[in-house]
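Reviewing the structure listed below.
Only one protein chain is missing; all other protein chains are in place.
Showing subunit A:
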């Protein structure tokens, strides 16, 4: 908080306006309160009237403060607000939210479901706690503001990577150890739906899938390829669609760690052999993760294609590049082409027409390589590099080739050590 004394225009305005409902309060603040005599008349204490001016002379303000700025400070910037802490001591029951944790962080979908869990507790009453169950690597730092009362992080080598069988065994043990009222899963392709179905089959519960309107008694879920609304009693296991409830944003939660006693699991019958190398250009552009996009600023097209191959990026193009015949129409990004959802989008020589910017609206990180520092793409980008694209792409390819070499030799070393 700064110590600068600032004018409070609102207070001044109230002081000037004698009809304002708060005028009395402000005026009395200024003068030290009014005193009424025994007959009810307002008495003025003559020694308290006025104030000492800057050169030591007593001044009486007959304008009732209308001419001067009233005292009192107002902070310049809004302070960081500490949200109220929601505490749950020795809960009677738990609502388990098995989060997707894509990339180790809570997704928007997960947060909506945490919000729904709190809504269910509020409706059902009782002392319930919301538990976030997560597997594998966790990078999330804001469990407390997402509405997580307890965190159950199940760690172990058996749960890393693709391990639905081990995970469902652990969840069945959680069910045995704690009193669980509901299991909430995101109905997502990130594994939430798969895990929920496995758990439901294991526990013999009938789940509600694609649920989108849930309260303590009733659940509305989609059926028959989303053409039917099925209303039923709220079951124990729920798979929820996105935006099923609002995320928590007004409270802070404890996020105390919980533990599972027994985390031993039987040997898996499904063995994970890791991710496959996929041809980046075979991935539909709308869902590609990493796009290298070319525009009017590209002159060396062979180099651009080579760069895309070396980086392992899906190729994209602006309208100009497509109209000029350098790229096929199916590669066009923007209003008339594809609306992309990439995490990283490298725009080479694209100045950023508004139609193109619409197409990349959902992109997380944009990197611009351009000769014009004032173009719209540079304003949008998280990292902009001003210069000749040919030179920069050549350097970038060199770096990536070096990186691949070292990681390959590292692997070879590891293999030889293991042998």
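In this text, contacts are C-beta pairs under 8 Å (C-beta built on N, C-alpha and C of every residue); 3 or more make two chains touch, one makes a residue touch a chain; residues count from 1.
Assume contacts and distances are computed from a predicted model.
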Protein name, per the UniProt record, of whichever chain is missing from view ("Homoserine O-acetyltransferase", "Electron transfer flavoprotein subunit beta", "Sugar transport system permease protein" or "Cytochrome c oxidase subunit 1"): "Electron transfer flavoprotein subunit beta"
Identified contact with the non-displayed chain, of A:136, A:156 or A:312: A:312
Touching residue (missing chain; options A:131, A:152, A:193 or A:255): A:193
Sole contact to the chain not displayed, among A:21, A:274 or A:325: A:274
Missing-partner contacts on subunit A, residue numbers: 78, 162, 164-165, 189-190, 193-194, 197-198, 200-202, 206-207, 209-210, 212, 222-233, 243, 246, 249-250, 269-276, 278, 282-284, 287-290, 311-313, 343-344, 346, 364-367, 369, 373, 378-388, 391-396, 398-400, 403, 407
